[in-house]
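Heads up, one of the protein chains got dropped from this complex, but the rest are sitting where they should.
Let's look at subunit A:
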């Protein structure tokens, strides 16, 4: 019997397991295929990192987040594994060829589902022995989920081609129906797979929302909050340009150190801002949902949504980035009635109009020319008629509208926000602390300043006070031993 605590100390700096981690590892080490539902910040990376370290086997991680895969690589390197690589469509052809030729040098291989569907890539991976296949964000396999990725449906066959290695399917937030769907699509019957399901509830995050009259009022509320709230914060926006603009406004009006952060930035800039945030050299990032997939900052005290997300799952994922150190934290959703149209527009952009669908069905050769047509191509290739495809997309549209409505209901609720949120994941809570639950139980908006003083801790900066003297910085940059 392996002493898991001992292995944890041997291969990581963590002192103890987070809830669910040990259970998942035990299942995997007993060679049981596993579906793990762990909340954001639940330490999913550690699971396969530790499995790889203990068994010395190769781990293939299928991840849908192409633009952020490099962050995941960095994160694994940060956690101590050095033989890590990502294969994505974003890399240059020569790079991919070189990587595939030296695949045996890597123990952890991240790959996007689209790349894995590529025959050359799959052949190269199949030549290596795989100990564990990890399917990250496994809910992307679910056709009626908001993040459906057709290439995930190929994973069932791909796994066979890899010699049916042990599998770990992971997701942060999946309803019961989604969980069943994941298993069915991967070709499992529920009794053959171990399920480790941790509660979605994060008791140390206080939930609140504020409905503002208009954008002007919302901006003012945001400035007030940011000026006074203690500790590090993330503010989510649905557009890059607004994140940039608001970062500039907040810098000017609050005296806090605020930067924008989004996927459209050059690597070095993104890295620097991420480092500054990690080192507490900046206090607040104005981000799009791209933020924070690769990094794990424990002491984020609050998450504010300037724009509402498209659904409850995304919301729970995003607020899950605060309070990872277990200390009291705060989630605030700011809303003004026009915000829903912004989401509706974003939604319209992701679901094809009938006209476009008709055009593509008439000119199917164009389906391969644009990555955005991937889902349409999937239905076309699977013999769905134009009428059937139209119906599928219309249903998808309705579903997303329903999900948005649920999100708006959360904002307007006159009951307990936590209960409403958890209901969505078929969860109930028993030991609720009304003072630290949500703004239904207490007059949070009348007393948020005292909540802040009482519960939200100030940050102690790791980065020592900024120096302006280059000589002093240089002296500190390298620790000389002589």
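Keep in mind that, in the parts below, a contact is a pair of C-beta atoms (placed from the backbone, for glycine too) under 8 Å apart; a residue touches a chain by one contact, two chains touch by 3 or more; residues count from 1.
Following the convention adopted for this analysis, contacts and distances are computed from a predicted model.
*Asks:* If you had to name the missing chain as UniProt does, which of "MIP18 family-like domain-containing protein", "Helicase Helix-turn-helix domain-containing protein", "Multiple sugar transport system permease protein" or "Xanthine dehydrogenase family protein subunit M" would it be?
*Replies:* Spelling it out: the chain absent from the display is recorded in UniProt as "Helicase Helix-turn-helix domain-containing protein".
*Asks:* Decide which residue listed in A:8, A:36, A:60 or A:79 touches the omitted chain of the complex.
*Replies:* A:79
*Asks:* One chain isn't shown here. Among A:29, A:91 or A:411, which residue touches it?
*Replies:* A:91
*Asks:* Of the residues listed, A:104, A:279, A:338 or A:401, which one is in contact with the missing chain?
*Replies:* Spelled out, the listed residue whose C-beta touches the missing chain is A:279.
*Asks:* What is the set of subunit A residues that contact the non-displayed chain in the whole complex?
*Replies:* These residues touch the chain not displayed: 13, 70, 73-75, 77-80, 85, 91, 94-95, 98-99, 259, 267-269, 271-276, 278-279, 281, 295, 462-464, 468-471, 473-482.
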